[in-house]
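Missing here: one protein chain of the complex. Every other protein chain is in place.
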């Protein structure tokens, strides 16, 4: 594997899951693989889990890590070609990217949707430039349209907790005060579509996701109906994808908050969320604190998904 | 030892001091102890010495370190339970803490008193949540009420420089323009009370510390009288503890500044301060630059106190 931006990059998903579970048994068994290899983690946006779990994963593999917060301590980057750069951005991504590539062996990039231009976002304008110009393997630490390390961790978690071969997994929209990207729900849908699970998406009218990600999922506008018989509830807010509301909050309807009453409709479902989560907007205190809440093991699996991806990239580097 | 938040956690103080001096002779003798162990250092507040000395100590022990500045590059954290999180804080400490625990083996936390609620501060609301919810050994890198790594380094320094078995140690309040926590003086008092030194505290009326920390110290309101015969002068500003002035600056009286004239009253005392120090507020240039000033060796011992604490925590982890 060279780059990692979506589920397809992993190759055989079953085999990737097996690698992940192998790593989870002993995360230090490949600590020679990353010797003298440097991971550069570039953040255009805030991060807690991704920052920590990816560093930890890289260190488990014996890699050196360098963390760069682009908006803190580095230069602001111009991303448009042809601009006369007489404003507040002293460096162009077209120089910064190959330069960053010079000083490392693998690059992780976090770059959220900016909601300035839908086409730019959905073409992964920033991530693509790293892939094109850095001369290094690049992996997404959440890009404009997908968050594959999260989705991979989600999948690992479901595999660990599922009680039937083909669980019913329901991804539900929930309210949030701010305008959030579609990366997590897009990505989760993409990964669920790569399994044989029963997969349902529920959200208010107007919150339809890009059909390329929805795929074969069943879309159900009645949240309660969607929850019936569910084995996993995957809650997440996202802003509207459809024009003319792209990137807008069109509802903060708290009747969509996941609460105990709705959870009672499920097949004693596990509650999942990628975190950070707004309590009492997305989910009530009692649900997220209940024994069925697996948000912490889900987060813990971020180390495993990152380490599996880094291991595959390192093996690609050394042609093993 | 599991957690480290106060002098009692160290167990036998003499033995801990011996361990510290052992480490100081060769700080790389335990570099296998931390192999494949990760220290996560979490800063809610600024730091220079603690940041550097604790990282250095961890690296001396062969640990990996990850530094997280909560207010830079991560998410702002909600600390109140039951809140409808529709404001500017996207993550709750109740999720963030166990998640942080997932990605490391040991957690260091810096979280100052906030002066919003005295009870919250003196109950160590933030630090306690890390201890309760992280599932990891937690040590204080200065919390609301104590700064034990500083006090331990102070004690090591006094042991190195003392000329009599039971030196007279005087902690003196000194003026400062800003409202500072009581953590350093509380903690220093707590540690001095654990020794058999002669310990005196001097400050203006109204600056009385919490009696639980003052312990058996003699409180002397006349600074000059307190200085007589002192072997060590430990200067520090703090804001008022007593209600209704909790957290307030009630005096900036520069007659309390430590100067050469006052130092002349002592038994050729060493001058100590935890740093950062406001020159010509806390202490004059000539005193802090005099041969009797041991603020730099005192700061250097922060590496030793941190390494002793980390070593004891690592040994607790491996049940050695």
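Note that the chains take the letters A and B in the order they are written out, and that residue 1 is the start of every chain.
Keep this in mind: a contact is a pair of C-beta atoms (placed from the backbone, for glycine too) under 8 Å apart; a residue touches a chain by one contact, two chains touch by 3 or more.
Not measured: the values here are computed from a predicted model.
Looking at A:48, A:104 or A:171, the residue that reaches the missing chain in the full complex is A:104.
For chain A, the list of residues touching the undisplayed chain reads 36, 38, 40, 64, 66, 68, 72-75, 78, 81-87, 90-92, 94-96, 98-100, 102-104. Taking the whole complex into account, chain B touches the unshown chain at residues 28, 31, 43, 46-49, 51-53, 55-56, 59-60, 69, 72, 177-178, 252, 275-281, 285, 288-289, 295-296, 299-300, 302-303.
The working rule: only the chains that are shown with their structure count from here on.
Chain A maps onto chain B through a rotation of 120 degrees [Cα fit, steps of 5, range 0 to 180]. Mean C-alpha position of chain A lies 39 Å from that of chain B.
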